[in-house]
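One protein chain omitted, others in place.
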Amino acid sequence: MLKVENLTKRFGGIIAVNDVSFEIEKGEIVGLIGPNGAGKSTLINLISGFYKPDKGKIVFEGKDITKIEMFKRAKLGIARTFQNSRIVSNMTALMNVLYAIIGRENGENISLHEAYVESIYYLDLFGLLKKRDILASDLPIYELRLLELARALALRPKILLIDEALAGLNPVEAENVSKLINRIKEEFNLTIIWVEHVLKVLMRSVERVLVMHYGKLIADSTPAEVVRNQQVIDAYIGEEAV
Amino acid sequence: MDPTIALVYTFVFGSLYLGMALGFTIIAGVLRIFNLAYGALFLVAAYSVWFFWKDVGLTFGISLILAFIPVAAFAAFTYLAVVRPFIRTEDYMLAALICVFIIVEEIINYFYPEIVGVYLPTKVAEGTVKIGTASVPGQMLFAAAVSLTMIVIYLLFFIKTKTGLIMRAISQDPYASKIVGVNFDKMFVISMVIASIPPAMIIILIAPVWALDPFVGWSLFSYAIIVTVLGGLGNLKGTIIAAYIIGFINATVGFLIDPRMMLFSSLVITVAVLVVKPKGLARAESIW
Partner (left out) sequence: MVRLEPRRGRLILHLARRKFDWVIETRYWRNPTIGFLIWLLLPIVIYYFASLIGLKPVALLSTLISANILAMICIPLTLQIIGTGRVNFGPHFFVAIGGYVAALLSKNFDVHPALTLFTAFAFGCLIGLALSPITIISKGLYFVLITLLLPFILWEFVYWRSDIFGAETGIPGVELLFWTGDLITDLMYYFYLSFIITFVLLLISDRVLRSRYGFLMGVINEDEEIAATYGTNVNRIKIITFTLTSGAIAIAGWFLAHYQGSFTGPAWLTPAFLVIILLTTTLGGKGAIYGIVISSYVIAILREVTRTTLGEFSTVALFTILLIFLYLLPEGFWGLYRKKRYREYAPSIRIRRREVT
């Protein structure tokens, strides 16, 4: 479904993503982990179109999307969330979902009323219906994460790129969010790439793990195997030693 | 056109524009704001000298020195009264700064309209100086030399002194410098004040060759804007390059085509460059 070939991205002298290749099948839920500065977020940004790669190819459903603009990728069905949940804080929760729906339909094929109804559906899915008229800046972080997932789902994506959905949540909340992610994956038939720092929760939820270190992909297997992989252990121990 | 004339006038114009833009660049570099009230500094300086000299009745030399007090006070006032309250709402700040500029302009126009005939006898060099085939007014050459000296002094200040180092740090990473405990308000006031000295020096020196009236601020200020913008908003290296580029354009356009088109052509070229390179000539968004 998603194929990444020899993807490379440089920032000045630093190679943030170095010759990364992998393939993801439809319906998979894949964890993407690695120490700080490993290039996970850069990879997400490359796939969603925030950055243009210096080298390599991104193929989505058999179509080369390397040079396609960000908004067109969203229309193709690539949705993402952000590391620090970039919710438009000046708008209410409902409006934050609303614009994803209007944007998805190009603003043409859907009336404002229909979009309202649909966004209420997505808010309800995440239990945010009561909070629909509250400004996003007044929501606690847990609800912001949920709102962000609701917004991403409103795009009706085929693949969902999650960038740290659990950061800053307490264990109970983190557990809830990870359950929700698994639920929406089943319900909406999604493919998910999930970048996370909270490894314990992640490892239980995903079927396959990609490990990055200094921009390179160093492991690609099941969670059980990854924790035994010597290279991965070295990478994480190296981080803690520093 | 004789290449000597082009070279000499590129140097003279370039250095003068550099002097005009220096303070503006420093403010843009350290505070990361656009001080649209900067043009008022020219007026405050020139008319303070006149005020101390004619109205108070001091000698001309003392008036020249005393004039820097209202200039510095105005700069500090601009920061404390306009910039600081609106630091987060920049559109308000810019509008307020233009407001302050216009108020100063109108107050000066009220007390010293053009018919008062304000002039400053700061002529140091008489007549014209011949360099090869080019002849330049001596005063312009002197002003250019002073403005170059000022650049060197300011560069030394930024490189050698501790205050200069802190200012460079702020311009590079305001967040990190906040963490290590830099007193922002103090540093900003200091940079506003030191940035107010170059325009005052320039206007005092070029007053004998430049016609002085209460609305001279905008024409000088427009050169400061052009040079700073072309140089990349608060980068001294870029500003130096940009000043001489604008100087070259003005020298060639002024002598070859039409003196009326000098400002027009530099404006067009600046906007054209900005469209191609939106961040100006310099790469880094820091002061040096």
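Things worth noting here:
Chains here go by letter, A and B, matching the order in which they are written, and residues are numbered from 1 within each.
Keep in mind that, in the parts below, a residue touches a chain if its C-beta (ideal position, glycine included) is under 8 Å from a C-beta of that chain, and two chains touch if they have at least 3 such contacts.
A quick note: this is a predicted structure, and the numbers were derived from the prediction, not measured.
Shown chains touched by the hidden one, complex as a whole: A, B. One of B:G138, B:P174 or B:G254 touches the chain omitted from the figure, and that residue is B:P174.
Of the listed positions B:I65, B:I103 or B:I159, the one in contact with the omitted chain in the full complex is B:I103. Considering the full assembly, B:V229 is the residue among B:V229, B:A242 or B:A282 that touches the omitted chain.
Within the entire complex, the positions of subunit B that touch the omitted partner chain are 32, 34, 85-87, 89-92, 94-96, 98-103, 106-107, 110, 174-175, 178, 184, 218, 222, 225-226, 229, 233, 258, 260-261, 263-264, 267-268, 270-271, 274-275, 278-279, 285.
Within the entire complex, the positions of subunit A that touch the omitted partner chain are 48-50, 69-71, 74-75, 79-80, 86, 88, 90-92, 95, 98-100, 102-104, 106-108, 110-112, 115, 133, 135, 151, 155.
We take it that only the chains that are shown with their structure count from here on.
Mean C-alpha position of subunit A lies 49 Å from that of subunit B.
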